[in-house]
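Now for chain A:
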Amino acid sequence: MMEVTYLGVIIKAILILAIISAIAGFGTYIERKVLAFMQRRLGPMNVGPYGLLQIAADGIKLFTKEDFIPQNANKLIFMVAPIITAATAFIALSAVPVFPDFTIFGIFVPSIAADVNIGILFVLGMMAAGLYGPLLAGMSQANKWGLIGAARTAAQFISYEVVTGLSLLAPIMMVGSLSLIDFNHYNETHPWMVFMQPLAFVLFLIAGFAETNRTPFDLLENEAEIIAGYATEYSGMRWGMFFIGEYANMITVAVLASIIFLGGYTDLWFIPGWLAIILKIAFMFFLMLWVRASWPHVRPDQFMWLAWKVLMPLAVINVVITGIVIMV
Partner candidate 1 sequence: MITFAFYLFAVLITGLFLVTVMSKNVLYAMTSLAAGMVLISGLFFILGADFLGVVQLIVYVGAVMAVYAFAMMFFDLSRDVEERHDKPWLIFLLGGGIALTLVVMFAAPIMGEAVHALYPPVAGATNPQAVGLVLFTKYLLPFEVASVMLLVAMIAGIILAGKKMEISLSAMDEDILPDTKENA
Partner candidate 2 sequence: MENYVYIALFAPLAGSLFAALFSQRPKALVTGVVTSTLLFISFVASVILLNHVHHEGAVHVTLMDWISAGDMSIPFGFNIDQVTAVMMTVVTLVSTVVHVYSNGYMDHDKSFNRFFSYLSAFVFSMMVLVMSDNFLGLFIGWEGVGVCSWLLIGFWYHKADVTRDVNPSISPSWAANEAFIMNRIADLGMLVGIFLIYWNIGSLQYADVFAAVPSMNHGMLVTIGIFLFIGAMGKSAQFPLHTWLADAMEGPTPVSALIHAATMVTAGVYLVIRANPLYSAIPEVSYFIAVLGTFVAIFAASMALVNRDLKRIIAYSTLSQLGYMFAAAGLGAYWVALFHLAAHAFFKALLFLGAGNVMHAMDDELDIFKMGGLKKAMRWTYLYMGLASLALAGIWPLAGFFSKDTILEAAFNEHTYGIWLVLWFTAGLTAFYSFRQVFLTFAGDERYKPLGFHPHEVQKYVLWALSPLAILAVIFGWFKEPFMEFVTQFLPAYEMSEHTEHNVVILTVVTTAIALGGIIFAWMRYYKGLKRDEKVEQSLPYRILLNQYYIPILYERVFSKPYAALSKVFWEDVDQQVVDATVDGIASVIQESGDSSRKIQTGNLSDYLKLMSGGALVLVALVLFAAMQN
């Protein structure tokens, strides 16, 4: 075990920022492509080979577009809100070990930027704090759709945080630690958690969709009902930040699912750990797009019904059964 230096942490932080930001941009392209293929279309094709430069074009457009602030909006909050979304998403990632430890130019880079011994809770907490982005955005913009979006944000996040937490409780009980590193080590000696806690995995996945505001649970900005929800009045880079945050959150959930349930960055057969985790994250990411293409939106009341009357009882039952099994 090598000493963790500030330099290593900074390198890791820069790596995360750079890679995730890039992936977030790239993610939009992939999403459009995947959705297009599933819908028997081609998707972006005109800019660059296979439309690859479409990302650059979108970026230029976002940066140069007028930063529009509605007259009656609460300007300060309106401007701060997107930053909250992006910032909390990246802060959450700081406690997630994406790659195994490695050394670059003789500098030890830890697998995790901030190894708090309560990693999972910290990630959940920061994701919980992330709800202030859409919430404040919706409330500050003096727009009815925005307000409805904000209301949905509060309801949705609070409800599904419960499910997330409870669904993760069973694996936490089995591992006996809150540190994601410990989870990874646990997977080295045990079968993947998904085989032992399939129900928890499903619940976590569903709640993850809700927390990252992904279809079929993207009620916050459901274009068909409330224009764009909390993001109605946003444009330009502020709008872009919401999306960077959303994609970062998607990656966070994907990483969490991979580490907790799918074996993490342990070596898989002949595949080295760093590649295995990338494959797993990619699969999870693809799964989210896949679901988006396959499932319709749900109604808000169905959505709340699902959380409180189906998922939460199931999660509680799962925890109780796990507890009994562990005790016995």
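Selection rule, in plain terms: all candidates are chains of the complex that A comes from, given by their letters.
Assume a residue touches a chain if its C-beta (ideal position, glycine included) is under 8 Å from a C-beta of that chain, and two chains touch if they have at least 3 such contacts; residues count from 1.
These numbers come from a predicted model, not from an experiment.
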Selected neighbour of chain A [touch, this complex] from 1 or 2: 1
In the complex with candidate 1, residue positions of chain A that touch it: 74, 76-77, 80, 116-118, 121-122, 124-126, 128-129, 131-132, 135-136, 139-140, 142, 147, 150-151, 154-155, 157-158, 161, 165, 177-179, 299-301
